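First comes the structure, then the notes that go with it.
Omission of a single protein chain aside, the complex is shown with its protein chains in their original locations.
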Amino acid sequence: MADARLVIARRAAAELRAGEIVNLGIGIPTLIPDHLGTDTEVFLHSENGILGVGPRPVDGEIDADLIDAAKRPVTALASASYFDSAQSFAMIRGGHVDVAVLGALQVSHAGDIANWAVPGRDVLGVGGAMDLVVGARRVIVTMTALSSSGEPKVVARCSYPLTAAAAVDVVITEQAVFRRREGRLVLTELLDGASVDDVRRSTGGELAVALELL
Amino acid sequence: MADARLVIARRAAAELRAGEIVNLGIGIPTLIPDHLGTDTEVFLHSENGILGVGPRPVDGEIDADLIDAAKRPVTALASASYFDSAQSFAMIRGGHVDVAVLGALQVSHAGDIANWAVPGRDVLGVGGAMDLVVGARRVIVTMTALSSSGEPKVVARCSYPLTAAAAVDVVITEQAVFRRREGRLVLTELLDGASVDDVRRSTGGELAVALELL
Amino acid sequence: MPARVVSLDEALSHVHDGDTILCGGFGLVGAPMSLLDALAERSTARDLTVVSNNIGEPGRGLGALLRQGRIRHGISSYFTSNPEAVAAVNSGTITATLLPQGTFAEAIRAGGAGLGGFYTPVGAGTALAAGKEQRELDGRLQVLERPIRGDVALVYADRADELGNLSYRKTARNFNPLMATAATITIAEVGALVPVGSLDAEAIHTPHLYVDLIVVRDG
Partner (left out) sequence: MPARVVSLDEALSHVHDGDTILCGGFGLVGAPMSLLDALAERSTARDLTVVSNNIGEPGRGLGALLRQGRIRHGISSYFTSNPEAVAAVNSGTITATLLPQGTFAEAIRAGGAGLGGFYTPVGAGTALAAGKEQRELDGRLQVLERPIRGDVALVYADRADELGNLSYRKTARNFNPLMATAATITIAEVGALVPVGSLDAEAIHTPHLYVDLIVVRDG
């Protein structure tokens, strides 16, 4: 089996279309640019105030005033523009970002997402997570099928505090792609040799499966 | 007796202090810059999106993209900056404009102001009047004592539709200066040879008069 | 998607009967005059709602559409600058929503920013707050104002790059950056089209994600 993160990143890259405005969260989403075809140039928006994030800088090219929302040094495309944080989130909340790709702790069958807080742990950082899942036109969740303790992350109902209800459009794990159709996640595609039963075992509750996979 | 408008403009100019951010309405307020001392440089804000309005352009200097809120061609100071209308009114409403000087149809003893609509006539233009009287830190009204039909403009209660309640700080007519103290307009200064009785005759209702004038 | 450079006719094909048109400009300064002229001369779209600080001037800009009877409703802070607009409201030919200028600007910003509304002290207790929710917040009476959005935004910018980044010039900026954020389709008329990378990144007032179509102003 291929490295789960790469399987997910590669499949997520195929969801993006040339010219789209895309916001990438931390973790797996940051691997996506490496898997985009050369004819699929997208424009990366980072919520700290830039449209047109370029590749990571080589040594000596680092600009201390130029970072992404993960606080990593980046470069800027020739088309790049900068804006303040209110404007940046006005873009997000106003539906001007086509796609947000981000990780999650849990996604429910209804498309609810929990990705900012674990009960009983510190809930002191939310950042732009809530804005992105509410505001982006398409929300793609990239996550491994199981948590590090082996619990399914696609669940009948989220037990963790919600980031937003009915917000997720697509979920991509190393096993499968799920799409929200008529308000409910549907398994639509198997990845990397997984079977429907494999996916059933690693998701909580009764899962809807697209006809073509049965 | 001097020309009423010039008396008012000259006296209003003396209310401004060096360095203040000032928004000037149409009519008499536009005469004020000519009466400012050379040591009283103020910064003119115009709500269509400029801080740092300069003098009127001479012929051949007119820039079609550079106007004030009265839609007149203007010049810009070396310090000038431009901003969109939401930002411009954020400045006004947020208390970042020190002084608004504007005309009025009526000002009540409580400092209520009516300057945008006459009952029975078209009330289809308000522009920035309401924002300015609510938002500017100091609101100075410049107006002739009487309307063209001979009615007092300083009145016990406004009969015209209000622009804002309890918003006016200073009223300057060709006869007098009134200041709002403890929620009530007080006659504090006589202009151009007027007497307290002259002022009483040209204002509606019982007027408070500062002790030093009695 | 990157903006596409199109002809006036193609741009106007996106304006349909019954649409709400957001239009930049303070008076005619910064107004997209080529788009408005073409809209009057070469489009038949009618029953329009126009959202603009002024309804043009008599026969000019939005005033030309008004004369043609193609405007149904106006949302504005100052109809008064076009006496024909005032007459049209008084005769019942068009209906009008009058807003304080700052509220008007802020409502369009809210529309583009995905907000549900905002409270402002401006207009509270006056005739312009009639029928609106008012409540005391921070010891001041405030009015709830709702976001404004449109189907098509028509804006004017001094320069655009080929992706659709826009830079405005002096007081021609005015309402244009706001209108550009708040419509389903944003059409920018521009004074000049320049290569990507030739605008100052710190002076791009409207990043390209807001712009769908670009029309280069005639001559």
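The chains carry the letters A, B and C, assigned in the order they are written, with residues numbered from 1 in each.
In this text, contacts are C-beta pairs under 8 Å (C-beta built on N, C-alpha and C of every residue); 3 or more make two chains touch, one makes a residue touch a chain.
Values in this document were obtained by computation on a predicted structure and should not be read as measured data.
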Chain not shown, its touching partners among those shown: A, B, C
Touch criterion as defined above, residue of B:Gly19, B:Pro55, B:Pro119 or B:Gly193 at the omitted chain: B:Gly19
Residue of C:Leu39, C:Ile71 or C:Ala110 in touch with the missing chain, whole complex considered: C:Ala110
Contact residue for the chain not shown (choose from B:His45, B:His109, B:Lys153 or B:Arg179): B:His45
Selected residue (touches chain absent from view) among A:Val42, A:Ala76 or A:Leu185: A:Ala76
Residues belonging to subunit A that touch the chain removed from view: 46-50, 63-69, 71, 76, 82-86, 88-90, 92-93, 117, 122-131, 134-135, 161-165
Residue numbers in subunit B that touch the chain omitted from display: 19-21, 43, 45, 51, 76, 78-83, 89-97, 134-135
Subunit C residues that touch the omitted chain in the full complex: 106, 110, 113-121, 137-138, 140, 142, 146-147, 167-170, 200-203, 205
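By definition in this document, only the chains that are shown with their structure count from here on.
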Chain-level touch network, classified as line, ring, star, complete or other: line
From subunit A, the most remote chain by mean C-alpha position: B
Chain pair showing more contacts of the two, B-C and A-C: B-C
Distance between chain centroids, defined by C-alpha means - subunit A, subunit B (Å): 55
Approximate Å spacing (C-alpha centroids) for the pair subunit B, subunit C: 29
Inter-chain centre distance, subunit A versus subunit C - centres from mean C-alpha coordinates, in Å: 34
Contacts with 2+ other chains: residues of subunit A: none
Residues within subunit C bordering two or more other chains: 109
